[in-house]
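Heads up: the structure comes next, in structure tokens.
Note that this complex is displayed minus one protein chain, with the remaining chains in position.
Presenting subunit A:
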């Protein structure tokens, strides 16, 4: 128990309500869940079950209606908009289904981008960006623009960008949603490898084959956790 004394991410009674016209829609209803360092978790569930909402809250992109979220023990409700931006920059890496790369910039420039926003300047952003691209196996394509790369390669660039700021949390929202089976496997192997190096990976998916890579699976339904299963590793 001592090893799990401070979970990396801790959700306390998280509730998120959206107003749709005159109706309140509950996206999350009092969710309590912790994530520890190095864990790889797949969040599953039908669309509208609240899994993406939870992702956005953990990613400090959105704020809960009630409840508290702690990252490394820091309650996010006490942070300002700018402090949340800094937290995203330093602690969290995002991987999106649609990659979200800047099409006019090279792979290298895309990976370098988060380092440009760092509050404590990175010594050599260019070198760090190169290192990250090599890590994802794109050392030979640094000067390519996204349009000159395949879907799988684009997603690797996105992963390299997420890694550039040495985050402790990697959030992946349907990272293989736009990729074929073989490429999906390569991307999942990459994420699994990162998790084994101590990065906490949380991914949202509705594909059981993808979820199978994770050591933990959480199933959502109607804004609540339906099932939380750890795989014996």
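Assume a residue touches a chain if its C-beta (ideal position, glycine included) is under 8 Å from a C-beta of that chain, and two chains touch if they have at least 3 such contacts; residues count from 1.
What we mean here is this: contacts and distances are computed from a predicted model.
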Task: Chain excluded from display, named as in UniProt, from "ABC transporter permease", "Cytochrome bc1 complex cytochrome b subunit", "ABC-2 type transport system ATP-binding protein" or "Ferredoxin-NADP reductase" - done: "ABC transporter permease"
Task: Residue in contact with the excluded chain [from A:17, A:36, A:70 or A:85] - done: A:85
Task: Option touching the unshown chain, where A:7, A:50, A:67 or A:114 are the choices - done: A:114
Task: Options A:6, A:32, A:66 or A:100, residue touching the unrepresented chain - done: A:100
Task: Residues in subunit A touching the chain absent from view - done: 56, 59, 61-62, 81-82, 85-86, 88-90, 94, 96, 100, 102, 104-105, 113-114, 116-118, 161, 165
